[in-house]
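To keep things clear, I will list the structure first and then write my remarks on it.
Of the protein chains in this complex, one is absent; all others appear in place.
Coming up: chain A.
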Amino acid sequence: MDLTRLEINRRNVLLTSAAIATNVVNPMRAFAQEAPRKGGVFNVHYGAEQRQLNPSIQASTGVYIIGGKIQENLVDLDANGQPVGVLAESWEASPDGKTVIFKLRKGITWHDGKPFTSADVEFTAMNMWKKILNYGSTLQLFLTAVETPDAQTAIFKYERPMPLNLLLRALPDLGYISAKHLYGSGDIRQNPTNLAPVGTGPFKFVKYERGQYVIADRNENYWRPNAPYLDRIVWRVITDRSAAAAQMEAGELHYSPFSGLTLSDLARLSKDKRFIVSTKGNEGNARTNTLEFNFRRKELSDIRVRRAIAHAINVPFFIENFLGDFAKLGTGPIPSTSTDFYPGPNTPQYPYDKAKAVALLNEAGFKPGTGGTRFTLKLLPAPWGEDISLWSTFIQQSLGEVGIPIEIVRNDGGGFLKQVYDEHAFDLATGWHQYRNDPAVSTTVWYRSGQPKGAPWTNQWGWQDPNVDKTIDDAATEVDPAKRKALYAQFVKEVNTELPVWMPIEQIFVTTITAKARNHSNTPRWGSTSWHDLWLSA
């Protein structure tokens, strides 16, 4: 082989890499022929350590990202966002909605060898979901008992009708099962199993070194045939986002879930063909950016002022210049990813119109005083993400232009929740509303009156509307899916009219994953699922 040949070869190599790059854009087509490969270690970025790892008692992505590989739920969502059985094989609801029967899969064992039965389901539902699990306790408020006529049947009894589609959309997050024989006695919160979880999932817990890493190994006795493919998963605790990006590039990490990297690193790595940067696989973890109004301020209790504020902010400009492809214009509390409930964009909206904002403010009687100031407001941004910080500065500048100077008061997580939802020491607040596949799980609490003081992410605005309350209550117990959808459409219309909270931006978490990963991001809550079919190409 002479040197000229070598040159040509180099060109071939370049062409091949171009072909690989095209394949990245269209992964399914390219990988269809590839045979799944067993083995390999999958390294995951773990940004925020939690206090424990059991998803039956804590509903958060920080727990699912680990616990969701070790423990399993009754049902999960399939590629189309429809409920699919995991530990449950089938289910059925009585016509009055007060009884739901789950048939459980046979022959499943816990990692310690004990059989999985309906007694575990009964124990978890009554003692964890109903009593400890955040959002679970609200969802299962009217659960009176779980009957277990045999080891494969669990009958959920409700005092009030439980819509089956609500339960099935809530259970992927709020339906993880724990072993009764390990939690049966003593305080569940203090049980050491919470930090060394035992489940039925494809990976067995090995070791947790706080501040450093968590390791789980392949479960040889997993119930799905030929699964899992990976030998081991290692979660590395890396709190610095830029350092995590560098570790991705150094090949030490394969996957950074849930927008774990900075916006600039995401943009940079998305151009690198070794990685796939995408919102795919996170549709079930949609969130909206909020602007929360405190009605205790007399200016904000005037609907014209709230609408003027919304009209004064150029949301499409903000999205285009600061968030890029990872966000889109929101139309209310139910995001467009929620195909079962999204009412469409034809609800009251507040497009950017500065003249209208000024007119509304004048009409409300807040004329500009000295220096053009109408009144000043205090804005509390939540510390959850860069986008909130940028958004709050954008709000400050936009409202400054219509004569409302904003003072931004920054807090850390605990401080933000305390000041906004307990002490009500804010005029405006902004953060995220997490949508959990059904509006009844964590969305309607933002609007329903009568929320106890101090409950985070609930209606603490000093606002209530009997019509909205009624719509929310009717929808929560409506068994007919079509009627439920209509009720939620009405709900969005009502709250977009009254505007106690404005939700103008829709976002989905961004995944950064190695281009070697196969069968990834194939369900709407992929980062939280068990990864039984995930494999790494050589």
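The rule is short, and it goes like this: contacts are C-beta pairs under 8 Å (C-beta built on N, C-alpha and C of every residue); 3 or more make two chains touch, one makes a residue touch a chain; residues count from 1.
Quick note on the criterion: contacts and distances are computed from a predicted model.
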Consult the UniProt record of the chain that does not appear here and report its protein name from "Cytochrome c-type biogenesis protein", "ABC transporter permease", "Elongation factor 4" or "Transketolase, N-terminal subunit". "ABC transporter permease"
For the chain left off this view, which of A:P225, A:G414 or A:P466 is in contact with it? A:G414
So one chain is hidden, and I want to know which residue out of A:S56, A:T124, A:T138 or A:N165 touches that hidden chain in the complete assembly. A:T138
Option from A:T109, A:Q247 or A:N362 whose C-beta touches the chain left out: A:Q247
Among A:V234, A:L269 or A:V510, residue touching the chain not depicted: A:V234
May I ask you to list the residues on chain A that touch the chain which is not drawn? 41, 48-52, 58-62, 132, 134-135, 137-138, 189-190, 194-195, 209-213, 215, 234, 236-240, 242-243, 246-247, 249-250, 252, 411-419, 422-423, 434, 442, 451-457
